[in-house]
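Of the protein chains in this complex, all but one are displayed in their positions.
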Amino acid sequence: MRSSAATWMHKRPKMRLLALLTAPGLWLVVAYLGALGALLITAFFTIDSFTGNVVAQFNLGNFQDMLTDPAYRNVVLRTLGIAISVTLICAIFAIPMAFFMAKIAKPKNQKILVALVLTPLWASYLVKIYAWRSMLEPHTGVIDWLLGPIGIHSPGFGGPAIIIGLAYLWLPYMILPIYAGLERLPNSLLDASGDLGARNFYTFRRVILPLIFPSLVAGSMFTFSLSLGDYITAQIIGGKLQMLGNVVYQNFSINLPFAATIATIPVTIMALYLWLVRRTGALASL
Amino acid sequence: MTISSRARYALMALMGVGFAFIYAPLSVVIINSFNSSRTFSWPPTSLTTQWWSKAIENTGVRKALVWSFTAGAMATLIALLLGTSLAFAVSRYDFFGKEVISLLVVLPISLPGVVTGIALSNAFNQQLGISTGLLTIVIGHATFCIVVVYNNALARLKRMGTSLQEASMDLGANGITTFRLITLPNLASALFAGALLAFGLSFDEIVVTTFTAGPGIETLPIWIYNNLFRPNQAPIVNVVAATLVIFSVIPIYLSQRLSQDSTSGGRF
Partner (left out) sequence: MRKKRLFSQIAVASAIALVLAACSSGEKKASETTLPEVAMMKSLGAGEGQVNIVAWAGYVENGSNDPAVDWVTGFETATGCKVNVKVGSTSDDMVALMKTGEYDVVSASGDASLRLIYGGDAAPVNTDLVPNYADIFDGLKSQQWNSVDGVAYGIPHGRGANLLAYRTDIVNPAPTSWGSVFDANSPYKGKITAYDSPIYIADAALYLMKTQPDLGIKYPSALDQTQFDAAVALLKEQKPLIGEYWGDYLKHVASLKSGGTVLGTTWQVNINLAQSEGVKVEGIKPVEGSTGWSDTWMISSEAKNPNCAYMWMDHIASPEANAAVAEWFGEAPSNAKACDLTSDTNFCTTYHAADAAYWDDVYYWNTATEACLDGRTDVKCVPYSEWVKAWSSLRNA
């Protein structure tokens, strides 16, 4: 019974494809895309200034307002800069940590190390960011209290604080994919590279890095996109700074069309990001 | 490649720095759960256990934990199913819409939560006419959890290629057996990583949940938010976070042991 069903499927690649695509397709395309489309289309509408309800008259006023006011250019560049910095910092921490965990730690310790890397995930976003607030508070915070005597001071609240906070939050999302990728990297490849005369760093650059690049890209998608849409961290440790998400959050209730206009920016950025990723050929099917 | 002991120690030191980075704030959380100050001021001038006793008496947090675990488990399951099938489709086949799928799947986490929240809330209320509840929370969470599983699965499938699969079928196994004995075990650790991260995302999510959870349902992040902004007992959230952190090591360690990978690249 089972084998004939399997044979039937094997002979019909299109059926297999259909079976694979139906559920996610329905969900993402119909449900999510439809709902999102209904929201983003309001970017071309306006609101009745008296009642606050959306008026479905096509016009480009919102885009004009957004593009002419330098404030929005500032917030876009700032958010982009933060997302890129967070991704870089996460990668810099994650690669050596994942390498140690996958290749150097004893097998019985590996599991414990993975568990230890993941524990911050259970400590709630808000609690962690408030802990960072305690740490970064100028003069009276933990960093100044602990490291002040040796001359290291907290950067205070603002851009660097947001980057530190977000990098902290998303670090497991970068470590785990890289760890999974490194774990499957056969040591024979690394031995061969050494046998052929490559020094460690050369092997790292020419053998390891290209092989874990898909995992790096997978991880970077999380750190980049999660940072792009974030706004709570900026409110708590960002000082006076705002991110794109803050602007959307402020406007969505009273002026949905304008909030939708701002929301098209992360969509565009992600489309560009994915296009760039495909150009590097990391995940050829992306 | 050989790892000299100097390089080994250097990596161990980096690992130490990494762990210090990870655990410093968590230590602050644990210490603050005993801090008598209601505004988390540092250093604690006096210690108290009142927040712990308040947390133990609190029935709201227990209910919130149950809601969060239930929603997280269901959302992760759905994300596993949909994300994996999508990853297979994209990595093995060619079809119209392939390139846009990746954008679509990552949008839920790259847009501010309020956009996804409002979009889904409108869809539920106006287009589908279903009222919010656990089901809508799960739908909301699964929508942004798909990408976590999808990315990890896709990266692994790309690395894996089709040669093992083809070899298995050449040797006489049918599609289902091949999937069961060859493909799935090779995917396992990637899927496990994806599932853990997806659960973590769902467990921690507050904004989309506010709009997709109906009246009366309070997940843990919402409970924490409410308490942080009640003027009188913010430190109680530190107690909950500290407890979760301490107890979480055990299930993760256990689940890791249960999912032993049959093949591994080897270690130094």
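Note that the chains take the letters A and B in the order they are written out, and that residue 1 is the start of every chain.
The working rule: a contact is a pair of C-beta atoms (placed from the backbone, for glycine too) under 8 Å apart; a residue touches a chain by one contact, two chains touch by 3 or more.
No experiment lies behind these values; they were computed from the predicted model shown.
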Completion exercise
Cross-chain touch to the chain not pictured, restricted to A:Arg16, A:Arg133 or A:Arg184, is A:Arg133
Practice task
Determine and list the subunit A residues touching the chain excluded from the picture.
Solution key: 29-30, 33-34, 36-38, 40-41, 47-56, 65, 69-72, 74-75, 78, 130, 133, 137-141, 157, 235-236, 239-240, 242, 246-247, 249-255, 258, 271, 275
Handout entry: Absent chain, residues of subunit B that touch it
Key = 37-41, 54, 57-60, 63, 96-100, 104, 118, 121-123, 125-127, 131-132, 210-211, 213-216, 222, 225-234
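In this section, only the chains that are shown with their structure count from here on.
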Exercise for the section: Could you tell me the distance, in whole angstrom, between the mean C-alpha positions of subunit A and subunit B? Expected result: 13
Problem - Footprint of subunit B on subunit A - complex, ascending - result: 2-3, 5-7, 9-10, 13, 16-17, 19-21, 23-24, 27-29, 31-36, 38-39, 93, 96-97, 99-107, 111-112, 114-128, 130-135, 137, 140-142, 145, 168, 171-173, 176-177, 179-188, 190-191, 193-194, 198, 200, 203, 207, 211, 214-215, 217-218, 221-222, 224-226, 228-232, 244-245, 248-249, 252, 256, 259-260, 263, 266-267, 269-271, 274, 278, 283-286
Completion exercise
The residues of subunit B that touch subunit A in their complex are 1-4, 7-8, 11-12, 14-15, 18-19, 21-22, 24-26, 28-29, 32, 40-43, 81-83, 85-86, 88-91, 93, 95, 97-99, 101-116, 118-120, 122-123, 127, 139, 142-143, 146-148, 151-152, 154-156, 158-159, 169, 174-177, 189-190, 193, 196-197, 200, 203-204, 206-207, 220-221, 224-225, 228, 237-238, 240-242, 244-245, 248-249, 252-253, 256-257, 261, 263-268
